[in-house]
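To start, I am sharing the structure in question, which I have written as C-alpha coordinates.
Every protein chain except one is present and positioned as in the full complex.
And then chain A:
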Amino acid sequence: MTIRATVLGTLCRPSFVVAIAAVAVFVGPTSAHKAPHTPEQLKLYEDLLMEEVRKGDLLFHGDAATAKQMNVVLSTTGMACAMCHPMASDTHPQSYPKFQVETSKFATLRDMINWCIEKPNQGEKIEIDSEAMKALEAYIHWSNAGSVLVPGKH
(Lines give C-alpha, C1' and ligand atoms only; values in the text may rest on other atoms or scores of the structure.)
Protein backbone atom coordinates (compact mmCIF):
# COMPACT_ATOMS: atom_id res chain seq x y z
CA MET A 1 0.00 0.00 0.00
CA THR A 2 2.71 2.40 0.93
CA ILE A 3 4.65 1.79 -2.27
CA ARG A 4 1.59 2.26 -4.44
CA ALA A 5 0.79 5.61 -2.84
CA THR A 6 4.30 6.80 -3.58
CA VAL A 7 4.04 5.91 -7.24
CA LEU A 8 0.76 7.77 -7.60
CA GLY A 9 2.26 10.78 -5.86
CA THR A 10 5.10 10.82 -8.36
CA LEU A 11 2.76 10.56 -11.28
CA CYS A 12 0.94 13.69 -10.19
CA ARG A 13 4.00 15.89 -10.68
CA PRO A 14 3.39 17.95 -13.81
CA SER A 15 6.84 17.43 -15.31
CA PHE A 16 6.43 13.71 -15.03
CA VAL A 17 3.03 13.80 -16.70
CA VAL A 18 4.45 15.74 -19.64
CA ALA A 19 7.38 13.36 -19.99
CA ILE A 20 5.05 10.37 -19.99
CA ALA A 21 2.85 11.89 -22.65
CA ALA A 22 5.89 12.34 -24.88
CA VAL A 23 7.28 8.85 -24.47
CA ALA A 24 4.01 6.91 -23.98
CA VAL A 25 4.50 5.43 -27.39
CA PHE A 26 7.77 3.84 -26.29
CA VAL A 27 7.08 2.65 -22.77
CA GLY A 28 3.44 1.65 -23.08
CA PRO A 29 1.14 1.77 -20.05
CA THR A 30 2.52 3.36 -16.89
CA SER A 31 3.97 0.93 -14.44
CA ALA A 32 5.73 0.98 -11.15
CA HIS A 33 8.98 -0.12 -12.74
CA LYS A 34 10.18 3.20 -14.09
CA ALA A 35 13.62 3.39 -15.61
CA PRO A 36 15.85 6.44 -15.87
CA HIS A 37 15.80 8.31 -19.21
CA THR A 38 17.76 6.54 -21.89
CA PRO A 39 20.03 8.39 -24.30
CA GLU A 40 17.58 7.40 -27.05
CA GLN A 41 14.72 9.09 -25.23
CA LEU A 42 16.74 12.27 -24.67
CA LYS A 43 17.70 12.27 -28.34
CA LEU A 44 14.03 11.95 -29.24
CA TYR A 45 13.06 14.91 -27.06
CA GLU A 46 15.80 16.99 -28.66
CA ASP A 47 14.76 15.93 -32.16
CA LEU A 48 11.13 16.79 -31.45
CA LEU A 49 12.17 20.24 -30.25
CA MET A 50 14.45 20.85 -33.22
CA GLU A 51 11.75 19.84 -35.67
CA GLU A 52 9.49 22.50 -34.13
CA VAL A 53 12.37 25.00 -34.20
CA ARG A 54 12.96 24.21 -37.86
CA LYS A 55 9.33 24.75 -38.80
CA GLY A 56 9.21 27.90 -36.69
CA ASP A 57 12.41 29.20 -38.30
CA LEU A 58 10.89 28.73 -41.76
CA LEU A 59 7.58 30.38 -40.82
CA PHE A 60 9.43 33.22 -39.11
CA HIS A 61 11.46 33.82 -42.29
CA GLY A 62 8.40 33.85 -44.54
CA ASP A 63 8.88 30.45 -46.20
CA ALA A 64 5.80 30.15 -48.40
CA ALA A 65 5.84 26.35 -48.66
CA THR A 66 5.84 25.87 -44.89
CA ALA A 67 3.07 28.42 -44.40
CA LYS A 68 0.98 26.68 -47.01
CA GLN A 69 1.63 23.28 -45.53
CA MET A 70 0.59 24.49 -42.07
CA ASN A 71 -2.34 26.36 -43.53
CA VAL A 72 -1.51 29.80 -42.18
CA VAL A 73 -1.30 33.28 -43.73
CA LEU A 74 1.21 35.11 -41.57
CA SER A 75 1.59 38.09 -43.88
CA THR A 76 0.11 39.68 -46.98
CA THR A 77 2.58 42.56 -47.34
CA GLY A 78 5.72 40.66 -48.27
CA MET A 79 6.99 41.33 -44.74
CA ALA A 80 8.17 38.36 -42.68
CA CYS A 81 8.79 38.30 -38.92
CA ALA A 82 12.55 38.11 -39.45
CA MET A 83 12.59 41.37 -41.42
CA CYS A 84 12.19 43.29 -38.16
CA HIS A 85 13.59 40.53 -35.94
CA PRO A 86 16.68 38.95 -37.53
CA MET A 87 17.70 35.91 -35.47
CA ALA A 88 14.52 36.57 -33.45
CA SER A 89 16.19 39.67 -32.03
CA ASP A 90 14.10 42.28 -30.27
CA THR A 91 11.40 39.71 -29.48
CA HIS A 92 12.46 39.26 -25.85
CA PRO A 93 10.50 36.06 -25.18
CA GLN A 94 12.07 35.98 -21.74
CA SER A 95 10.21 39.15 -20.74
CA TYR A 96 6.68 37.72 -21.10
CA PRO A 97 4.06 37.84 -19.73
CA LYS A 98 4.06 41.62 -19.43
CA PHE A 99 1.97 44.69 -20.06
CA GLN A 100 1.96 45.18 -23.81
CA VAL A 101 1.60 48.76 -24.96
CA GLU A 102 0.39 47.75 -28.43
CA THR A 103 -2.63 45.87 -27.07
CA SER A 104 -3.04 47.68 -23.73
CA LYS A 105 -3.22 44.25 -22.12
CA PHE A 106 -1.18 42.05 -19.87
CA ALA A 107 -0.02 39.82 -22.68
CA THR A 108 1.77 36.60 -23.47
CA LEU A 109 4.33 36.07 -26.21
CA ARG A 110 1.59 34.37 -28.22
CA ASP A 111 -0.62 37.47 -27.96
CA MET A 112 2.25 39.55 -29.29
CA ILE A 113 2.97 37.11 -32.12
CA ASN A 114 -0.64 37.43 -33.21
CA TRP A 115 -0.50 41.21 -32.94
CA CYS A 116 2.50 41.30 -35.28
CA ILE A 117 0.78 38.95 -37.72
CA GLU A 118 -2.40 41.02 -37.79
CA LYS A 119 -1.06 44.59 -37.66
CA PRO A 120 2.32 45.13 -39.31
CA ASN A 121 2.11 42.00 -41.47
CA GLN A 122 -1.61 42.27 -42.24
CA GLY A 123 -1.94 38.50 -42.10
CA GLU A 124 -4.52 36.27 -40.43
CA LYS A 125 -4.01 35.66 -36.74
CA ILE A 126 -3.53 32.04 -35.75
CA GLU A 127 -5.10 29.86 -33.05
CA ILE A 128 -3.37 30.45 -29.75
CA ASP A 129 -2.48 26.75 -29.31
CA SER A 130 -2.07 25.87 -32.98
CA GLU A 131 0.85 23.95 -34.45
CA ALA A 132 2.13 27.08 -36.17
CA MET A 133 2.03 29.04 -32.91
CA LYS A 134 3.95 26.34 -31.07
CA ALA A 135 6.55 26.21 -33.84
CA LEU A 136 7.01 29.99 -33.85
CA GLU A 137 7.29 30.01 -30.09
CA ALA A 138 9.81 27.15 -30.17
CA TYR A 139 11.99 28.99 -32.68
CA ILE A 140 11.87 32.32 -30.82
CA HIS A 141 12.75 30.67 -27.51
CA TRP A 142 15.46 28.51 -29.02
CA SER A 143 17.08 31.46 -30.74
CA ASN A 144 17.02 33.50 -27.53
CA ALA A 145 18.37 30.71 -25.33
CA GLY A 146 20.97 32.35 -23.13
CA SER A 147 19.12 35.62 -22.69
CA VAL A 148 18.34 36.35 -19.05
CA LEU A 149 14.81 35.84 -17.73
CA VAL A 150 13.38 39.25 -16.85
CA PRO A 151 9.59 39.06 -16.42
CA GLY A 152 7.77 42.27 -17.23
CA LYS A 153 10.78 44.18 -18.60
CA HIS A 154 9.65 46.71 -21.15
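The rule we apply is simple: a residue touches a chain if its C-beta (ideal position, glycine included) is under 8 Å from a C-beta of that chain, and two chains touch if they have at least 3 such contacts; residues count from 1.
Note that contacts and distances are computed from a predicted model.
Enquirer: Which one, "Protocatechuate 3,4-dioxygenase subunit alpha", "MJ0042 family finger-like domain-containing protein", "Amino acid/amide ABC transporter membrane protein 1, HAAT family" or "Metallophosphoesterase", is the UniProt name for the chain you do not see?
Expert: In UniProt, the chain excluded from the picture bears the name "Metallophosphoesterase".
Enquirer: Touching the absent chain: which residues on chain A qualify?
Expert: On the chain A side, contact with the omitted chain comes from 50, 53-55, 57-58, 61, 63, 65-66, 77-79, 82-90, 92, 95, 102, 116, 119-120, 142-148, 150, 153-154.
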